[in-house]
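These notes concern the structure reproduced below.
With one protein chain held back, the other chains of the complex are shown just where they sit.
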Amino acid sequence: MKVVLKIGGSILYKDNFDLNVKLIQAYIDTIQELLTKGHEVAVIVGGGKLARVFIQASEKLGQSKGYQDLMGIEASRMNAMLLIAGLKDKAFRLVPRSFDEVSYALSSGKVLVTGGLQPGQSTNAVAALIAEFFEADILINLSNVEKVYSQDPKIYPEAEAYDRITIKKLLEILQSNEEKPGKYDLFDRVGCEIIKRSRIKLTFTDGSKPKNIKKILNGENIGTIVE
Amino acid sequence: MKVVLKIGGSILYKDNFDLNVKLIQAYIDTIQELLTKGHEVAVIVGGGKLARVFIQASEKLGQSKGYQDLMGIEASRMNAMLLIAGLKDKAFRLVPRSFDEVSYALSSGKVLVTGGLQPGQSTNAVAALIAEFFEADILINLSNVEKVYSQDPKIYPEAEAYDRITIKKLLEILQSNEEKPGKYDLFDRVGCEIIKRSRIKLTFTDGSKPKNIKKILNGENIGTIVE
Amino acid sequence: MKVVLKIGGSILYKDNFDLNVKLIQAYIDTIQELLTKGHEVAVIVGGGKLARVFIQASEKLGQSKGYQDLMGIEASRMNAMLLIAGLKDKAFRLVPRSFDEVSYALSSGKVLVTGGLQPGQSTNAVAALIAEFFEADILINLSNVEKVYSQDPKIYPEAEAYDRITIKKLLEILQSNEEKPGKYDLFDRVGCEIIKRSRIKLTFTDGSKPKNIKKILNGENIGTIVE
Amino acid sequence: MKVVLKIGGSILYKDNFDLNVKLIQAYIDTIQELLTKGHEVAVIVGGGKLARVFIQASEKLGQSKGYQDLMGIEASRMNAMLLIAGLKDKAFRLVPRSFDEVSYALSSGKVLVTGGLQPGQSTNAVAALIAEFFEADILINLSNVEKVYSQDPKIYPEAEAYDRITIKKLLEILQSNEEKPGKYDLFDRVGCEIIKRSRIKLTFTDGSKPKNIKKILNGENIGTIVE
Amino acid sequence: MKVVLKIGGSILYKDNFDLNVKLIQAYIDTIQELLTKGHEVAVIVGGGKLARVFIQASEKLGQSKGYQDLMGIEASRMNAMLLIAGLKDKAFRLVPRSFDEVSYALSSGKVLVTGGLQPGQSTNAVAALIAEFFEADILINLSNVEKVYSQDPKIYPEAEAYDRITIKKLLEILQSNEEKPGKYDLFDRVGCEIIKRSRIKLTFTDGSKPKNIKKILNGENIGTIVE
Partner (left out) sequence: MKVVLKIGGSILYKDNFDLNVKLIQAYIDTIQELLTKGHEVAVIVGGGKLARVFIQASEKLGQSKGYQDLMGIEASRMNAMLLIAGLKDKAFRLVPRSFDEVSYALSSGKVLVTGGLQPGQSTNAVAALIAEFFEADILINLSNVEKVYSQDPKIYPEAEAYDRITIKKLLEILQSNEEKPGKYDLFDRVGCEIIKRSRIKLTFTDGSKPKNIKKILNGENIGTIVE
């Protein structure tokens, strides 16, 4: 199976800016296992706390939003590098810096591990793009969101959790939340539209448990399936 | 002034796939004039008919939407090349293939002429990104749409034309048209959000008259000003 | 066997600028078959009608012949992209933009699909260069020329068709035709000299029938063998 | 004058991983001033706390020292990016990723801002290399070390501070400290040897006061002059 | 004036493989002078003895002719590097490795110094290509051939020397010499055809006297003018 994993940057950090090395190692082990079973894997990693620190600093320095995005992209690339080294010969040893380099990496037959690619585009959108380009069987979104809710459950305790949801419904939830204060950052709209146009199978699950990946590939419904 | 021009690909072609050489030459002359007056210029060119022919062919060949986007991007780059040569020593002689190369080109002090950059992103979004990155004073959108209408005027003759419009209103129009058949392809949503987050001054005008550019820079309101 | 295919750009287009999707698909299928049989394949694609349209436009814009060549090269690269996507994981996913990138692509073990490389050099010369560099067993030239004739058969009905011809004779034909009006564009001189210096086996055949490739590899003499 | 500034990464961070935005802004302002006065400037930035966090994490993940160096290099590049944006059109907008790209950047006539370049080499060595290549008049080393001491003054309060020192003496201090616990990380040996072989004028000063740069260029002896 | 200089590799070497440092310095001084007078300059350097040594070795190692060309190209790039360093800030600091990089270099406004670019193409052809692309006013060919002769004067003492010659005549001489043993290596055919198609002004002169360049630019006829 062709599997694309989107690992949210936020879960890679503990409080105090320390990296969650144990979790990163667990991801590396899980990916190694997937390879052993014959799956092909591509991984997109988010920027997390590192991105926020640099975006904030560059905002204070009066830099443009586009440049702030670039800082966030570099942060996500640094996070991606932590996975690459652990995968050793199994990974393409460089984090691509453009879509052309994504193509190079995919041509190598190795695991592609990447961060963001371009200002104005979240790592969720990149994950959807690569899933589309790679013709992936499934895109698994691993973050601190274990399921898709109708609203941000931290703010609205009455929010409904979904086991299954249509992509159209997901877009509606994203849109209705855009107008509310307190960003509910599930997935981004561009990503959704790519999911929709290419009918990519997308599943959300709790990223603190990398073993969920194997369960999902075995057909268990942990989290939310978008269809 | 720092001026970013988005030239719609469709206006570069005549019927029968011939390129509208006269119009291209008029754009080259206008840009040369802007430079003489001390303006700094960056140009983003769309894919137009060439993009459509290759996207269609690649769709028939069963290629992914992401790959179809790549074909459209290459088409826009070919269109961009026609302008580069005409600008001679004034232009950066290569069409950037990544955002890193956009940065190289901007560092050269020459006119940057580019097409699309990445799948999942229209040339309108690229224009907004570059306007943001370049910290442009104005982004002028030149296409076969001489003004922003409340609806597609070809379908709805009662559509209202705007001289001025807020970016919020523009986003609403885009969104309400998304759900209707018969795409009204004014500008794309990602582009709008970049315009919004960085408060870029955006003006729509009739692209068949390159002289409009000078009039707009002189403060005339031809077309629609987004504010 | 190491097989290099030169596919003339002109056969990829139908009248009215439409791409001949069926023929492109037939090429993709044939190449897939060759791979299944254990052959290694590299493909060079010409610029065809797309090249001519852009070369003409850039000539009218007063651009140098060198720049016109660049436009033709980009056109050939777009044509090459149509084949790449169809070959999926079997192809190197990028069209090389320099000889260094050709080397990268050849190092990947995938099918290299490329267009032109540099001004002043036809895609025929590129095909010969790559056949030489790849140490190919055979270079098959697929175009609208089903056989080598002593003269352009469209102008001189009495022209003689050859089943076999020496490279020296081929060079003579090219040369004697250079001085005549009505270009008889069989192969280019630089290409011939590379064929000659490295004794590459070259066969001309009718490009509208991709199945000819398999016949030629099976030893049938369809078209003209240069020796 | 051709001025190369080496800004130690450690001074860019406050406790708690926050970036010292004020100091970064002060550096940007100082560099702008130098440019106004006609100086040519190149800047090398160290990795600081960010480097340490990622090096530690990658060590725990069992990665090679070489890969740990790569992580530190990326960290220094992120730090460098904060300066680039602030310098706007005055800076080469990309952080070079190889010595070839350093050459590109130097050819642009803009301020080169870079971090580390290659495993096995500190940013001090890179600063010396670029000072040599750029044929700089002076290399100013800005760090939390306001002067060169005979020993680490934090450990040995009796350590002697130097106003002037020979490069030979500096090498001796470095060497004698290598064998002691508690790294006294003044400058690295490779860097020193480049300073020596090309007789580059090197000055150490307190990096928390960017105004020191102007004083040093005016001939004041703040810190330690290596000769 | 836009001046392209083709410096034959052979004149850069003395017997015993020593480089002719004095002559190289004289070229650097001459180019500096041209710049001072406001000329724009691009330089193409041949491979000379270094190329021959490596081509021979690679031939003995059974390598393809294409690879032998690559070795020759690298040799010419090393020769080019000797000029670049001497020109310091006036030169683009890298030797381009592809035509795209030639475009980068030309966009920098610095002196482009390059060697060969691609197998199957001599540095003479590259010089013609760059003269065409750069829209040069004159291409000066500096080699151990002080004038164009009807035949190789070393073999045929009765050979006629020309002050002026048409490009058509030059092509005839090249062609008639191709068939004779003892290569008379004046200029290559591809180069000539580019000269012809773009009507580039080409002058041959004795490369051991760099001062000839200034005389030629002043209108003196030293050597042979091709028209």
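As written, the chains take the letters A, B, C, D and E, and residue 1 is the first residue of each chain.
Basically, a residue touches a chain if its C-beta (ideal position, glycine included) is under 8 Å from a C-beta of that chain, and two chains touch if they have at least 3 such contacts.
Predicted, not measured: the structure shown is a model, and the values here were computed from it.
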Touching the absent chain when the full complex is considered, from D:165, D:194 or D:226: D:194
Of E:78, E:194 or E:225, the one touching the omitted chain in the full complex: E:78
Touch criterion as defined above, residue of D:13, D:133, D:187 or D:204 at the omitted chain: D:133
Touch criterion as defined above, residue of D:37, D:65 or D:164 at the omitted chain: D:65
In chain C, positions touching the absent partner: 100, 103-104, 106-108, 135
Chain A, residues in touch with the chain not shown (by the definition above): 88, 91-94, 104-105, 108, 110
Residues from chain E at the interface with the omitted partner, ascending: 16-19, 21, 24-25, 28, 50, 53-54, 57-58, 60-64, 67, 70-71, 74-75, 77-78, 81-82, 85-86
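By definition in this document, only the chains that are shown with their structure count from here on.
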For chain D paired with chain E, centre-to-centre distance based on mean C-alpha positions, whole Å: 43
Whole-Å gap between the CA centroids of chain A and chain E: 54
Multi-partner residues of chain D (at least 2 other chains): 104, 108
Touch-based graph of the chains, sorted into line, ring, star, complete or other: other
